[in-house]
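Every protein chain but one is kept in place in this view of the complex.
Each chain gets a letter, A and B, in the order it is written, and its residues are counted from 1.
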Amino acid sequence: MKALIIDDSRAMRMVLRRIVTNAGFDVVEAGDGQAALDTLDEASLPDVALIDWNMPVMDGLQFVNAVRAQPAMRNITLMMVTTESEQSQIVRALAAGAHEYLIKPFTPEALLDKLSMLGLLPVGEPANTSYETESLS
Amino acid sequence: MTVTAEQFTFLANMLREKSAISIGPGKEYLVESRLTPVAKAIGLPDLSALIDELQRPFPNATVRDRVIEAMTTNETSFFRDHHPFDTLRTHVLPDIIKANQAVRRLSIWSAASSTGQELYSIAMLLDMNFPELADWDITLVGTDLSTDVLEKARAGRFSPLEVNRGLPAPMMARYFTRDGAQYVIDEKLRKWCSFEKMNLAEPWPPMPLFDIVFCRNVLIYFELDVRQNILQRIHRSLATGGYLYLGGSESTVGVTTGFEPIRVGNTVVYRMEA
Partner (left out) sequence: MTSLDTDLVFGPDRETIEQIVSDVFIGMLAEEAAPPFTTERVADVLPVLSTVSVTGGWQGHVVVMSSLYMARDLAARLLMMAPDELNDADIADAMGELANVIGGNVKSVMPGPSALSLPSVTLGNAEIRLPGSVEVQRLDLEWQGEPLCVSVWAADAAHSG
């Protein structure tokens, strides 16, 4: 599984990288929406993009719009990871085509939960365990 | 003393076995922060000493239970483990709805409802996916021992961390309103769900028959005989053909009769047999 992490904060990229690599993802990083678009290679698209909202050059919402406008990219799961927490912002992002929304601050488990809900975590344990592998119940 | 790799593996295995908690590498700091207070509370200097204690030939069950509780406390969350709610939507509810077509009634009980997320999750799932139930008589009840959590559940106010966990974003957008830094669930759902005080281990007040009971990850804290008794009483509170949800590591098998385990995808549910 491959994750594209888009955030202008190096520290936040490090945090996200750590959480998803522990869960078995390969990671590509970008500091803004435009740089993120430039990384997208049709031969090897990410499975999920974790997208900050407020970034220079191209913000997260514009990135979502750009990706959703391209049929070839329709299988990329788009998750906002942002401090924008008003109802109206969440609605805007979902309307633009984001699939999920994680508010900062978040726990690693919250992120992993969302990835699991989206079917992006390997289904590790047999039916009788509560969680997918790598996540703390 | 710092925790050795072997100690950590022992702890991870014990937790997985006893409570289905899965801890992987990178989680050491979280285990430390949860369990160091437990160590101190029983007079041990640190986590390493606590694990030594757990590894003794005849380990103290109370200590072990406190460790499990420390790792699972406050772990209720919206749509916890999500698979059981998928099966609720795809199999269990359609089955019950069909069975109850004539009476147009549905009752669901969330036992040990804590701060209410489980019952509210059920309410949101019903509202979003089953519009045909709009004119049904639907009872949604949550019970818990603690007045504090009941009050919080009734208020329906949750912190950003709580709404961040397990709750699909479309549901967050649809059913919650921000109030300062908190989120309040819609009044419609708050009115729909009632929360009552009850101790599972003591005599129960009179209750209607339920179509579905959720009793997840609470029976593990009880001794076997109490657990059996509670399951038998749950059996008596279920309508025939009703369903029981337990926690992922729990089972009625070997504990009590009258339930048929049914596997649906990643979940096992227990169907009440008369």
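To be clear about the criterion, a residue touches a chain if its C-beta (ideal position, glycine included) is under 8 Å from a C-beta of that chain, and two chains touch if they have at least 3 such contacts.
Note that the coordinates shown come from a computational prediction; the quantities given were computed from them, not determined experimentally.
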**Q.** Touch partners, limited to displayed chains, of the chain removed from view
**A.** A, B
Q: With the full complex in mind, choose from B:116, B:142, B:160 or B:247 the residue touching the hidden chain.
A: B:160
Q) Which of these touches the unseen chain: A:44, A:70 or A:83? A) A:83
Q | Missing-chain contacts mapped onto chain A | A | 8-12, 14-15, 18, 54, 82-86, 89, 104-107, 110
Q: For chain B, enumerate the residues touching the unshown chain of the complex.
A: 26, 29-30, 33-34, 37, 159-161, 164, 178, 180-182
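Everything that follows uses one rule, which is that only the chains that are shown with their structure count from here on.
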Q. Across the complex, what residues on chain A touch chain B?
A. 18, 22, 85-87, 90-91, 93-94, 98-103, 105-107, 109-110, 113-114, 116-117, 123-125, 127-137
**Q.** Footprint of chain A on chain B - complex, ascending
**A.** 16, 19-27, 30, 71-72, 75, 77, 79-82, 160-161, 163-166, 168-170, 172-173, 176-178, 217, 247-249, 251, 263, 265-268
